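There's a structure below that I have some questions on.
The other protein chains are all here in position, but one chain of the complex has been omitted.
Letters A, B and C name the chains as they come in the text, with residue numbers starting at 1 for each one.
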Amino acid sequence: MNNSLPVFAVNFIAALVLAPLLPGIINKVKAFFAGRKGPRLFQLYSDLGKLLKKECVISSTSGGILRIAPAIQLTLTVLAALLLPMGFKNSPLMFPGDVLLFFYLLGTCRFFSVLAALDTGSSFEGMGAAREAFFSALAEAAVFAVLAFLVLFSHSWTLSGMLTGIGMDSWISFTPVLLVSLAMLLVMLAENCRVPFDDPETHLELTMIHEAMILDYSGADLGAILYTSSLKLWIFGSFIVSMLIPGNILSGWQETALSIGGVFASAVLVGIVESSMARYRFLKVPPLLISALVLAIVAMIFQLFFNGGIR
Amino acid sequence: MNQMNELFLGIFLCSCLMLAVSSRLLHCIRIVALQGVLLGIMPVTLAIGHGDIHWSVMIINLSLKGIILPCLLYRTMLKAGVKRELEPVIGYSLSAGVVLALILFSFFISGRLSLPAGASDLAGLAVPCSFAVVMTGLFTVIARKKALTQVIGFLVFENGITLFGAAVMREHPLIVELGILLDVLVLVFIMGISVFQISREFSHIDADRLNSLKEEAR
Amino acid sequence: MDIMFFPVVLIVTGGIVSRLLQKRPAAAMVTGAGTLCGGTLAAIIMQILCYCHDGGFAVRDLFAFPVLILGLAGAIHSIGYLAGHGSERSGTYWFFFNLTAAAMLAVTAVDSASNPLSFLLAWEIMGAASFALVIFDRHNQSACRAGWIYMIACHAGAGLLILLFCFDLTPLWVFIIALLGFGLKIGFPLLHIWLPEAHPAAPAPVSALMSGAMIELGFYGLLSFGILRDGNIALYGWVLSILGMATMLPGIIFALAQNNLKRLLAYSSIENMGILSCALGLGFLGMSHHIPGMMICGFAGAAVHLLNHALFKGGLFLGAGSVYKAAGTLDMDDMGGLLKRMPWTGTGFILHAAGLCGLPPFAGFAGEFLIYCAAFAGLGNRELPLTVISAAVLVILAVTGGFAAAAFAKVIGAVFCGEPRSAQAEDSVEVSPGMILAVWMLFFLSCALLAALPCGIRYLVGLMTPEYIGYGESISGMVAAVALFSLAGLLLIFAIMLLRRGLNKRCGERKSATWDCGYALPDPRMEYTATSFSRSMVDFFGSLLKPARKISAPQGIFPGKSELDEEIADAGMRNFWQPVFKCGTFLASRIHMLQSGSLHFYLLVLVITLIGMLLGAVLQGD
Partner (left out) sequence: MLTLSLLLLPVCGALISFFSEKPAVARWVLMITATGYTAICAVLPIHPDQLHLTETLTLAADPAGFVVLAATAILFLPVSVYNFFWMPRDLEKNAAHLGMKPSTFAAILMIFVSTMTLTTLAQDFGMLWVAVEATTLASAPLINYHRSKGSLEAMWKYLLICSIGIGLALFGTMLLSASLNFASASFGFAAVKRLTAHGFFNPAWFKAGFVLCFAGYALKMGLAPFHTWLPDAHSEAPVPVSAMLSGSLLNCALLALLRLNDIVPSDLEGFAAGYFKFFGFFSLAVAAFFIIRQKDYKRMLAYSSVEHMGLIALLIGFAAMDYAMLHIISHSLIKMSLFLLAGNILLSYGTRETALVKGLSGRLPGTAAFWLTGILFICGTPPSPLFFTELVLVKEAGIAAGSAILALLLVIFCGMSQIALKMYAPDKNIGADPAGDKLCRIPAIALAAVSALGIAVAWNMIG
């Protein structure tokens, strides 16, 4: 493991650089299913470049949260990424309990994005913020149930330990891991505002969640927001990939390729999901999130009773 | 003299029954006066053969209970302008039955009380009699509506107690005895004034209609 | 003699003098605030000197700290708060405020084990004095009802404590009675009803003191009197953790549904007491099952959360007071846009709120972090009941955290963001520097707390349980990592903000109206209000919250005025206490009929009782 630090560093930089590819991949997949050509794969890069040069228009209603929120979100997401094992290598910054910090950093991002949305005084953004706050609170339940499972499973308190700890032997007791991954996938879709929780493509503000919240951003701020959300997508993809694929079966750099490929594959999966189903009605979203919780709990029961987790 | 005293006690019991059946207030006042006179005489008759006779107490008792108080009541009756107890809480015949029962009850109770040593010979009869008079007084207060009748009932009650004192006990110290008498006098005086005021204020003296002070149910 | 004795005497004397100076409000204020500030500061310094001199630590210091800090901050805040708001009665205010603070200090200071009577006295005086403050506000019509409920809770609690102190009971009964008696202060379910009533009614500094310090004293009492050494530690753990969960989740759900700012904060206090109880429960479970990690994390988490709650909730209530002073209302639907009008208060409030939600990089996270860690430690135990409860705590705590964030997003959004929705909110201006100072002081203290935490935990573990110093080391390492991450995060945010500034200097930045779907004239009336923000969540929990809505919907082609009024009654009040009180009143009204005014009836009762007594006496003789 003495070469783990460079591997991690490369993977981390890859994440930062390649993250904007993910929306492109998803869009490409969706275009494929729709039989269209779709936007370019690197569309977000061009968008970001353009936005950085543009003038910034700030709502005159804002009290300042609007300005600072993108910086907070960007920073905390990057910090969260630092805690995640990359390329199946432990994060160098890991410490027991870092998994809590990881999810709470993402939580803080969300808190400030909600505040920023409310800061504009727009009713659409308020609507989006309310939904975001509600759904993410429910998603927390699923997330922490998954966490409980991971602690039980891996006996580790670090994020890296939990995810890489699911080694070859986990394939023997595959059912709980699969259930948990499914739960995590649902959480990923919810947290990143994808179908069936939210439709990033929609043009009707009334039905938006995340998109409604960023209606008033422009220029570099919007760029930061878009970049942050793609990075968040990467983080969740990477989370699931590390959980599903046992580490230490390939050599260092092959693992890197596997993990990056895995994240891309998760983006493809998201694209397939988005192409194959419609957004749920808002009333049906809470049950879906609760079912993610139930999945995690079922996984835990499996682990406890059938895999001999208990004396 | 013992037979005479027994006769007095018998008259006392009869007066109770008479009180129960009489509706005319004047009649009731006469009964009270009769009891008062008897109470005045009895200490003397009891004391004959025992020694000291407190004539002064006898005179005060006789004049107060036998004359002054009935007069006061009579005056009040005239002032209040009420002559009869028309609709008592408990009817007259039933009242007679109740008083009879009370008398029996008194005999039952006092039968269970062994007499104290040193009591006079008459005590065996005097105790139940005085209990009966006390209870009749209480009964009258409860069973009659007119405020004046209630005063009469109270006086009968008081007489019962005095009867007990006279028949069973040696005397209180004189000063206490006088205090008791003074208290009763003032009490009846104030009650008389009150009855008068009630009759003026309410233009009736029905105690059962004095029921404005109560907790209202919600 | 205890070192707290002189500060207590000073504060009380100051209060009395202040009351005597009622006719001269300025002098009263100087005396009251001066002695309170002086007393608390002196106590803090003396306490620190004591630590420096001979080390040592007692649980009661942990509870005395919030009292002192909030006493100080409350005194500073009150000066501004009272101005023009009952300043003519400031002597009375300071009398009771000082008395409350002194009584609370005395509660922590008296040697409660050897002298329960003095504890009881201080406890009762604390309740009575704070009651006077709850009904202090003469502009608030409902304050007296709130005060009534509060006073009954105090009295009932004192009654239970009397039972506790007067009789030798088995440990189980001691625990049950203490749980009820002190639970009335803490706000366990059904015993909590006074909190959402009294906190909104009281002046803000008082709410801060009550919410930040007084309800926590309930735990002090519970730990001092309810938990006996020879009792069943595991049982304490089970009861406290389950009770904690049953407190925190409903607490935050009710908080979410409130539209009165301070009422919301009060429910949030209930939630936080639930978290505290949960943490203690986990600690006791760790103790009884011999899991040192769980025990230390649980107790340390409880201690840190206690301090955090004191600082943040104190700050929030003080901030709410400033808002009330500026906007003249506590109804969040009538506020809005205050961040622009009162930036200092607003920023302070937002930081406190984030801290209370346990969001990094603030100190609040450290407490929740430790509690989660305790649950992690419980999960690793491989004993089914313990695993289940740990997992349950983990999930419930997370959901609670999520909804707490939602609730405070609602508060901040409705109060500070957007455009003002009433004329008074429109005209509000920043409050006096003292009030700002009080809020920010608490925030800086929380930062200092976070910085001091790693050393503190190691020190305390070494002091209390030297055999587990290794665990202490590793836990303090974890907390240190959290603190470092927080620092790094803050610095990074600052750097990125600088970057953004540079970028925008080049590209330009301008202001424009909020984009509202092309609508040309955005209007405050179109805004999302506090009610609308929580609407979907309230509907989701409709069966618990039972919102009573009065709607007059827009009708016709040219709709006139339309309204939506939502009222959410407390579940405990609605489903339990109101029926109980109704029953009592009904019974009383039946019994009242006995006093019918009939003289004959009275006499009959007399005679019957007499005959009964006589028969009893005579027949007994046989």
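Here is the rule we go by: contacts are C-beta pairs under 8 Å (C-beta built on N, C-alpha and C of every residue); 3 or more make two chains touch, one makes a residue touch a chain.
Everything numeric in this text was worked out from a predicted model, so none of it was measured.
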item: For the chain not depicted, the shown chains it touches; value: B, C
item: Option from B:81, B:97, B:124 or B:179 whose C-beta touches the chain left out; value: B:179
item: Candidate in contact with the missing chain, chosen from C:5, C:51 or C:167; value: C:167
item: Absent-chain interface as seen on subunit C, which is shown; value: 92, 115, 117-118, 120-121, 124-125, 128, 131, 135, 138-141, 143-145, 147-148, 151-152, 155-156, 159, 162-163, 166-167, 169, 584-585, 587-589, 591-592, 595, 599, 602-603, 605-606, 609-610, 613-614, 616-618, 620-621
item: Residues belonging to subunit B that touch the chain removed from view; value: 112-114, 116-119, 134, 138, 141, 147, 150, 154, 157-158, 160-161, 164-165, 168-170, 172-173, 175-176, 179-180, 182-183, 186-187, 190-191, 194, 197-198, 201-202, 207, 210-213, 215-216, 218
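By our rule, only the chains that are shown with their structure count from here on.
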item: Subunit A-subunit B separation of Cα centroids, rounded to whole Å; value: 100
item: Subunit C-facing residues of subunit A, complex; value: 52-61, 63-65, 67-68, 70-72, 74-76, 78-79, 93, 95-98, 100-101, 104-105, 107-108, 110-111, 114-115, 118-127, 129-131, 133-134, 136-141, 143-145, 147-148, 151-152, 155, 157, 205, 215-216, 219-221, 224, 282, 286, 293, 300, 304, 309-311
item: In the complex, subunit C residues that touch subunit A; value: 336-337, 339-340, 343, 346, 350, 354, 357-361, 365, 368-369, 372-373, 375-376, 379-380, 382-384, 387, 390-391, 394-395, 397-399, 401-403, 405-406, 408-410, 412-414, 416-419, 474, 477-478, 481-482, 485, 488-489, 492-493, 496-497, 500, 503-504, 507-517, 522, 524, 526-528, 532-537, 540
item: Residues on subunit B engaged by subunit C in the complex (per definition of touch); value: 89, 109, 112-113, 138, 141-143, 145, 150, 207-208, 210-218
